[in-house]
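Yeah, one chain of the complex is gone here, protein chain that is, but the others are all in their spots.
We just call them A and B in the order they show up, numbering each chain from 1.
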Amino acid sequence: MSTSDHNIVLHVADVHMRFGGLHALADIDLEVEEGKTHAIIGPNGAGKSTLLNVCVGRLAPTSGAVVFDGQIITGMKPHEINQAGVARVFQTPEIFPDLSVLDNVMAPAFARRDGAFKLNFLGNMHREAEIREEAEHFINDVGMTAELDTHAGALSRGDKRRLELAMCLIQHPRLLLLDEPTAGMSRHDTNTTIELLRKIKERGMTKVIIEHDMHVVFSLADKISVLAQGRIIAEGTPDEVRANPKVKEAYLGSTQE
Amino acid sequence: MDAILVQFLNGLDKGGAYALIALGLTLVFGTLGVVNFAHGAIFMIGSFVAVAFRQILTWESVVLSETELSPWGTALEIRTPYALEWFGDFGNILIDFSVPIAVLLAIPVMYLVGISMERGLIKHFYKRPHAEQILVTFGLAIVLGEVARTFFGANPIPQPMPEAVRGAADIGVLFGMAENAITYPWWRLIYFIFSLVVIGAVFAFLRFTTFGLVVRAGMSDRETVELLGINIDRRFTIMFGLAAVVAGVAGVMYTPLLPPTYSLGMDFLVLSFVVVVVGGMGSLPGAVAAGFLLGILQSFAAMTEVKEIFPGIDQVIIYLVAVVILLVRPRGLFGRKGVMET
Partner (left out) sequence: MLALPKKELITFLIFAVVVLTMPIWLTPFGASYPGLLQKFAIYGLLAVGFNILFGLTGYLSFGHAAFLGVGSYAAVWSFKLLSMNAIPAIVFAVILSGLFALVIGYLSLKRSGIYFSILTLAFAQMSYNLAYSVLTPITNGETGLQLTLQDPRVLDLAFSERGAGLPLVELFGVDMAGYGGFYLSAILLIIGFFVAQKITLSPFGLMLKGIKSNQNRMKYTGFNIRPYTLAAFVISGMYAGLAGGLLAVTDPLAGAERMQWTASGELVLMTILGGVGTMFGPVLGAWIMKYLENIFSAFNENVLHNLFSFLPEGVQEVAVRFVALFVGEGWHLTLGLMFVLVVVFLPGGLMEGYRRFVNRFFNGKKPKPRVPDKQTQPAE
């Protein structure tokens, strides 16, 4: 695989992952181009979440490396990877349930501005007007302005997902990883989320998205990699993948939902 | 060599007590997922079962003598325990063997104590955070300690061991040494064997009964067992009762070695938690191994030779081991990875 004029943001290079005897990921080689939305699809247990976990430093691969923006990030701690510019939306929303929606979104903004640690205990939250405005802006983007002061733990699951998205977006990450961002959402919420992700794309943010919902995948992705039993079996534009007989056999044919 | 063997032996009975307490503690944690800070108090209650039993046995009838006078010129009071009046010589035997007999008595009593604790308080805390479990059981431990103090006072109440097993066994002879080279008090030996028997019984129970099978299955994967339609909760309640019995009989048998006081529960609590952590939260073999290990280590740390090299080591050895284990291998010696690490 060679790319000429496009800038590669994320390069998963020859990654293997074994859990005991299980070969969860084999020989994964993946390149994500700047500004593109790269979808990873595949049947259950194909290794999609494992791959994402390797990318954010939650799991260390048995061999191989993940290169982000020219920097090897395998072996780095999750917060270092985030500080390098990778944000992640989880399959089950990871938010701060005890904090208000506004605080939920302000915290990541501080991480971006102040770095991994800053002992500013004499600072004033109410004087942080800039960060507050920015947070309100992003909360508005996901359509949750009405919930500004709600305890995040009291939100519905769909709202929690949107909140988590806002928390990631406010960091202006170079790369956004989304693990089934619409799982468990109603049709209406799914469409809103798709709209939102399109908007982000226009801003040129690079995304890797894992998704079950083909509707979502085909409406967003520029490129699709199909994962089955820990291997990439096909790769290409949505149209190419749709036409690929191997994909039909391994994925659409066997576990049609 | 002799000195080392002696210290090793000295650690066994203490280790047995630690192992028994930790066994119940880790069983409750593994089954119910509850961090029970009142478990040491259960040990303490057990030891007071022995005290109460002996007090009942030695209730005395008072008869004023018609012939003899006390030094104060009043009629002499003749006190005879009822046990003697009713059972004669057998009564004497009862009193003499009050501690071992109290073990039998402690089984139903401690079972009831355990069940009522679980039903009355602990069961409301299954789904609450570990911090709250710690707090509520800590409060309960204070209450139980104070209740014991109300009934039995603040001073330790020594419990004699049966006449026949006072004195020491000459262990050295068994190893071909000179007479009295190594002696070991009979009761400590008995306690060690007793603890092995109880531990064996618990393991056999979990290994060979259907009940045990279900409990073990529930410990490793609660949800699946519940999906099979088995009422795991009721069995776990019974497990709590059994854990209380184990800690209780451990307390009863320990009374001749350490006179019970109300603060016993708190003293043993910290130790037994350390034991559980060293063994690995939720690991039964770990609790047993760590119990004996720490008992023996503690005994070695008390040697003068060791203390000369590391002053104060005897005071901190237990905690030091816990700190090192937790920092180097947080899941303990035998624990599964990831248990309670958040």
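The rule is short, and it goes like this: a residue touches a chain if its C-beta (ideal position, glycine included) is under 8 Å from a C-beta of that chain, and two chains touch if they have at least 3 such contacts.
Quick caveat: nothing in here was measured; it's all calculated off a predicted structure.
For the omitted chain, the shown partners it touches in the full complex are A, B. Residue-wise, the contact with the chain that is not shown comes from A:E128, picked out of A:D29, A:D69 or A:E128. Interface note: of A:A107, A:L148, A:I194 or A:I233, the residue touching the hidden chain in the full complex is A:A107. Remark: the omitted chain is touched by one listed residue; of B:A52, B:L135 or B:A217 this is B:L135.
Residues of chain B that touch the chain left out of view are 35, 121, 124, 128, 130-132, 134-136, 138-143, 145-147, 149-150, 154, 266, 270, 273-274, 277, 281, 311-312, 315-316, 319-320, 322-323, 326-327, 330, 340-342. Panel shows chain A; residues 56, 77-79, 82-83, 87-88, 90, 94-99, 103, 106-108, 110-112, 114-128, 150, 153-159, 167, 171, 184-186, 188-189 of it touch the chain omitted from the view.
Going forward, only the chains that are shown with their structure count from here on.
Chain geometry summary: the mean Cα position of chain A and that of chain B are 53 Å apart.
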